[in-house]
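For this view, one protein chain was removed and the others were kept in their places.
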Amino acid sequence: MNKRWEAFHDSSDYRFTPYIMAGDPCEEATIELSLALEQCGAHALELGVPYSDPLADGPVIQRAGMRGLAQNMNLEKTVKLVSKLRERGLKIPVIIFTYYNLLLQLGENRFLKLAEDSGVDGVLVPDLPYEESGYLQKMCSDHNLALISLVSPTTREEKLVRLGSEAEGFLYCISSLGVTGIRNEFRAGLDDFLKAAKQNSRVPVLVGFGLSTREQIQQFDGSSDGFIVGSAIVKKIEELESDLLTNREEAIKTFKSYIESLLPVYSR
Amino acid sequence: MNKRWEAFHDSSDYRFTPYIMAGDPCEEATIELSLALEQCGAHALELGVPYSDPLADGPVIQRAGMRGLAQNMNLEKTVKLVSKLRERGLKIPVIIFTYYNLLLQLGENRFLKLAEDSGVDGVLVPDLPYEESGYLQKMCSDHNLALISLVSPTTREEKLVRLGSEAEGFLYCISSLGVTGIRNEFRAGLDDFLKAAKQNSRVPVLVGFGLSTREQIQQFDGSSDGFIVGSAIVKKIEELESDLLTNREEAIKTFKSYIESLLPVYSR
Amino acid sequence: GRYGVFGGKYVPETIMFALEELEAAFDEAIQDREFNELFQRELAIYSGRPTPLTKADRLSESNGGASIYLKREDLNHTGAHKINNAIGQALLAVRMGKKKIIAETGAGQHGVAAATVAAKYGLSCKVYMGKEDIRRQSLNVFRMKLLGAEVIEVTSGSQTLKDATNEAIREWVAAVEDTFYLIGSAVGPYPYPKMVKQFQQVIGYETESQFKEVQQGKLPDAVVACVGGGSNAIGMFAPFIEKDVPLYGVEAAGMGVETAQHAATLSKGSNGVIHGSLTKLLQTSEGQITEPYSISAGLDYPGIGPEHAYLHETKRVTYEAVTDEEALHALKLLCENEGILCALESAHAVAYSLKLAKNMRKDQQVVVCLSGRGDKDVHTLMDFEEGGNKDE
Partner (left out) sequence: GRYGVFGGKYVPETIMFALEELEAAFDEAIQDREFNELFQRELAIYSGRPTPLTKADRLSESNGGASIYLKREDLNHTGAHKINNAIGQALLAVRMGKKKIIAETGAGQHGVAAATVAAKYGLSCKVYMGKEDIRRQSLNVFRMKLLGAEVIEVTSGSQTLKDATNEAIREWVAAVEDTFYLIGSAVGPYPYPKMVKQFQQVIGYETESQFKEVQQGKLPDAVVACVGGGSNAIGMFAPFIEKDVPLYGVEAAGMGVETAQHAATLSKGSNGVIHGSLTKLLQTSEGQITEPYSISAGLDYPGIGPEHAYLHETKRVTYEAVTDEEALHALKLLCENEGILCALESAHAVAYSLKLAKNMRKDQQVVVCLSGRGDKDVHTLMDFEEGGNKDE
């Protein structure tokens, strides 16, 4: 476990982990958005990799992926982007969010080496469930990377127990069925699920999928150790697209005030 | 056998029997064309009745039928037209050429009575072969009408013998397979067929289907007792349509000279 | 050659010998075990017979009353019962040494069946089709050409099936010496109605034995089939005519039998001659044959097979008429409840069987002949839904 994860684990805040898409709308914007997020109090960062077939993602992140693809962003460049983030002073853990096919094509070993060298802290593969992840799990430990596990309200109890006891970095609790995206309501029984996850997890439990307002976020404080916001932030980036390309300073300022409006008051 | 048929039978000419469509292009034209044909030497006249489904006729006579239908010509009116022809002095036998369905709808008995009363001499039903004509045959004799029989090169010999021995008016020999219409060539073996027909017929043998030039007509003199011309004449009437409606005298003149150009020199 | 007063051979003398030759060849062929076995084998390994008898559980339940069984002629090769007859006549043509066939077609279904068997048995094929129908049914025209047939445009009369048939007969008269005329329905001069019945009766005989198998040897309480020319119906009825089974033929009432837009030959027609046969037909009082109308291209024929005229007159079969609207409604119900898109023709039979079943007991059974599949009708259905014209 590296220092960045230690700091993440040791924090007593309600941990904020934003998701943004690499290369959306351009590489430099991704760097500045990442730094802005850290300045706004992010405890870790998920960096998505553009993919032609993102079957766990909703329309907002699909569109972000299309923008990233248009920039020729790919897995290798995303990993290398992390070393630039480190050069620019980013201190929080960075998790690469990539579909498995991209990993396979780059080569798992090549990816792991590159990731370790670039200051990546973890990897999250939404279409690589526990049952298929044995090899990658082992290789990640060898390279000081956390393979982030996801659990869902549909995950069976015995599996939840096992995932919790083996989890690295944080345990990603999917708040609702379906793909990523903004939601107005959450399912009944979600609290029980989060409670069970917390009980069984050796790492912080973060809730994600569908959170888009301060009110929604605050409702999970107590039942979880942190939260992930993806689509809401990516949607804001989409709104700011042209400014992020041509008038970046202004855009980053707007972005930061949006992030501040989103976060629970006490987590800043 | 009435007087008109007697004259027809007694003639030593190569007998000319034209076909025209009743009501084409109008009733008065039909009357004047009939009289003109007699003046040109016709020995008998076939008067067609317009029908929606003339399956023994080629395109020329189909079109004439459409024109007749547009004039609301029908079987009953065609028969009554014959009494007008008689009033206007027509002396030659008149044969009503009608599809069987028209007869059925008017009623066979009603038709026969009307035909007899109107000075009709015969009836030809192209879709009523010998095998189906027993009743009509009997009724025709009762009403002094000749039911004209057709024989074809495909008619079996024993049937030819029977048809010839029972024939009334004349025996219609189909020169070629297919529907009515102008032809450039006739089938091989046609002479043998005509010879057989002549040998077996108790009435004059007329050849028809496809004759359109003087040369064609002359070629059958000797092997037959007369000839029928339909499509060629009907086509000429089609050409003269507008004149026949508006400038009839001129049109009839042209028509007569066409007929004269068609006939064998010696038959006039 | 007669069914009561109906039937006969009202054709030009030129083709009389061909009808005699055909009748002799046909009578001889059906006495020949080898020919019959060949025919049955071709039906089985080429067209996929026997077609199943499917119980329409959900449709019956939602309708109430008797259970409805569907005889699945839609599962034949080329999608309808037409192929049974086309195979039979083509085998007969081959047996007679004919190398050329001609056929008439309306919407193109029989044309496709004829072109199909011509390709299979190596015969040349000319299909006569009205200009108007060629325009409306360009897909079927293309299919016939793919199959190697020549499609002859008929510009006479109203340029539809009636005229295409006239033209095919004209061509037959001209080429009768080496040409086999493959008629598509139980119409035309004798022996065609007899022959078509013979080749289609496999529908009825299969149905009888399949029904007896699932119903412990009992016979259906009613048998229903649509009637245009009437080939699927006569084939379906064949084994039941002599038995105590109520039979129903369903004609197309189009916009309603009280309008001029229908094809209800038996309900509204009178005796007359069409295409070589004395039968009932739609005509004016003067005997001009009128153009029928139905949303279903296979039912808008102004005549009907002469045996149906006879079965109607003797009241052995009850003939009813069903409107476009009723047929469309039945088509949708069958689709939604059974997952079967039937031909618009067959939908008329389905519509009437629903009415019939409703007034029967739950332990009774109605068998309907599903004469064909509805893929060919999807354009028509779409246009109808959109309230558009019937032409594309």
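Letters A, B and C mark the chains as written, and numbering starts fresh at 1 in each.
Please note the rule applied: a residue touches a chain if its C-beta (ideal position, glycine included) is under 8 Å from a C-beta of that chain, and two chains touch if they have at least 3 such contacts.
Bear in mind that the values here come from a model prediction, so they are computed numbers and not experimental data.
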item: Contact set of the excluded chain (shown chains only); value: A, C
item: Residue touching the undisplayed chain, where the options are C:L147, C:L247 or C:L344; value: C:L147
item: Given C:A119, C:A174, C:I241 or C:M360, the one touching the chain that is not displayed; value: C:A119
item: Residue touching the undisplayed chain, where the options are A:V82, A:L102 or A:L263; value: A:L102
item: Residue among A:I95, A:L150 or A:V203 touching the omitted chain; value: A:L150
item: Positions on chain A where the hidden chain makes contact; value: 51-56, 58-59, 62, 69, 74-76, 99-106, 126-132, 150-152, 154-156, 174, 177-179
item: Contact set of chain C toward the excluded chain (per top definition); value: 44-48, 51-55, 58, 72, 74-77, 79, 115-120, 122, 138-139, 142-143, 146-148, 332, 335-341, 375, 378-379, 381-382, 385
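In this text, only the chains that are shown with their structure count from here on.
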item: Chain centre separation (chain B, chain C; CA means) in Å; value: 38
